[in-house]
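What follows is an incomplete set of chains from the complex, kept in their original frame.
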Amino acid sequence: MRKLKLGMIGGGTGAFIGDAHRRASRICNDFELVGGVFAVDYEKSKQFALNEGLSLSRCYESIDALITGELVLPVENRIEIVSIVTPNAFHYPFAKSLLSAGFHVVCEKPMTITVEQAEELEELVASNKLTFALTHTYTGYPMIRQMKGLIEQGALGTIQRVDAKYYQGWINSIIHETESQITGVWRLDPKYTGVSSCMADIGVHAFNLIEYTTGLKVKEVLSDLSPVKEGIRLDLDGTVLIRLGENLKGVIRASQVCAGEENNLTIAVYGSKASLKWSQENPNYLYLLSDTEPTKIYKPAHSYNNPSAEDSHSLPAGHPEGLYEALANIYKGVAKSVRGETFRYGEFPTVHDGVRGMRFIYAVVESNEKGNSWVQI
Amino acid sequence: MRKLKLGMIGGGTGAFIGDAHRRASRICNDFELVGGVFAVDYEKSKQFALNEGLSLSRCYESIDALITGELVLPVENRIEIVSIVTPNAFHYPFAKSLLSAGFHVVCEKPMTITVEQAEELEELVASNKLTFALTHTYTGYPMIRQMKGLIEQGALGTIQRVDAKYYQGWINSIIHETESQITGVWRLDPKYTGVSSCMADIGVHAFNLIEYTTGLKVKEVLSDLSPVKEGIRLDLDGTVLIRLGENLKGVIRASQVCAGEENNLTIAVYGSKASLKWSQENPNYLYLLSDTEPTKIYKPAHSYNNPSAEDSHSLPAGHPEGLYEALANIYKGVAKSVRGETFRYGEFPTVHDGVRGMRFIYAVVESNEKGNSWVQI
């Protein structure tokens, strides 16, 4: 099958997330990286392109140069899709330029800095009929897809409670340094990071998994956020009460100051008949609990799974796949979309998920500022 | 060593919790059950006493009869301590009568129905210089005591977040029956159960573990409770935002409608240097996480533990003890107190824990009724 020509903005030498996107695109094998703007410093960008074995003629000095340069190429040689893996503030302008010029886009999270920007991209994707994927990577895990499938099939009965969390501890090593050191961290500066640290970076993943697996919408939130330490101007920790229906409540917890926690993202959905629990750090195990039967453990590569789960794992049962493969599953869905193949909803997070995420982040921040009151999403 | 003469109110044939108290008292071997009022129906009470091999002369028709009957006996034969394992509403009047008459008391949870009753018992215990133990049984687990000890020693640095939960699912089998069936369940009737179901029955255990292990006080709460189903008049599910200090927040989750959850009580305390996590269903494992070192698993029966943990487990390492032994540890602490032996704070939950618990329950209910606003404890 013909490989899609992929461009990349950002992600040069030393960038973890750009590397992850490239690996994922290579794992799924539907893409060929042909060019991009890999660094702000053009010389560094070119050095990176050389290391990757790319043609320097496709290593551009700016996004505008990339758009201009590619559009003059014959359609069959042209970059069709661009992955944006820059710092957050650039997601919106770059995505806007690329979509306007007719390129499909894969965009890192958070999609934008404001809700309005997100909505603007949403319209642009719709009007230009383009593929836009937001890398809520965790939705690429096979057992998350199995969870979504089981819920769709009604395995849980009436959903009665949802509970998701994302705990990390890495920011401890920064905030417990001297004040002058903290000042220098862009992560802790609203100017660069936006209105939220913890909720925008990780809380939104928990939110996304809830909406992805249950198919429900979070209607309103009440949050209590904490800077944890005097002098910090952003939330590093928080809890969000959520409501999804008349009698359906839940909670999202997120923190960057839980010492020793790595990427402890979990989701539990509790129903009247049964419940499902999943944890990112052991992603190949999905637990179904019921009051009347033994707990069941679903694992990938078994015919008892849904097709969406089975398509998302290629190794024989008992050989673990991990995060790179989850991201590759997202890329695989994107390729199908770009090629116009039929695909089931849920194969990659879309611009609509991005809009939902931005609304969640703003609602959470607003609730906290308003003295922990309820805010509609 | 002389065994303490134990009486019991409630706990006759078929009562799970009374049986648990008797087993615990036999495991620790510091008590001898000699009499009591085991059932409302005197004939049933006597039948139970016979089955237990007790003298019928010590099987009383009422608590007043017990008090009168025992006080005329020589001091060395007299019941010294009474376990109250009746339905909730009777805890307060029976405890009051017994304390007033000079008996030590072990009381099931919740201690009372109102905060005022709890405070009255607190005064009575203080003025009469008696031992009063509330069976927050989970504080009897060795690894909970190890957790408390490690926190006291400063192993976590500054505490930055606390997170406790108690999830069950058993009430599902009741609430999803017909409406007429629900009406008949005393558990769901505020007249018999009080102001709260879920928070009073299990949420308060999570609250108690937080205060027990950290030594801190929860200062205010904001709750969102749910009856889960139309027609239910009490909370069966809820989340409580909590604040313990300027920058120290946390959350308590509790639910009785999480299908398949059994007694999933967990606590995590996150500090600037390290964190501790524990789960009741695997009580012999305590996890210490840090950002810089391998996760450590503490287990009972090792010289690396605190004395309070080591005194709470008698089998060689690797032979599990469970809930009965945890309750026996509470009873062991009570025996030391009654005998006037020196003992460390924390060997059994006291009347003060009962007062704290009642204040927590009322604050949580008030917060929910006031539209999810903050309420001081």
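A and B are the chain letters, set down in written order, and residue numbers restart from 1 in every chain.
In this text, a residue touches a chain if its C-beta (ideal position, glycine included) is under 8 Å from a C-beta of that chain, and two chains touch if they have at least 3 such contacts.
Since this is a predicted model, take the numbers as computed values, not measurements.
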Enter the number of copies in the whole complex; the displayed portion holds 2. 4
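Just so we're on the same page, only the chains that are shown with their structure count from here on.
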How many angstrom lie between the centres of chain A and chain B, each centre taken as the mean Cα position? 43
Contact residues on chain A for chain B in the complex? 156-157, 160-161, 163, 167, 169-170, 172-173, 176, 222, 224, 226-230, 237-239, 241, 243, 247-251, 253, 255, 257-261, 268, 270-275, 288-291, 295, 372-374
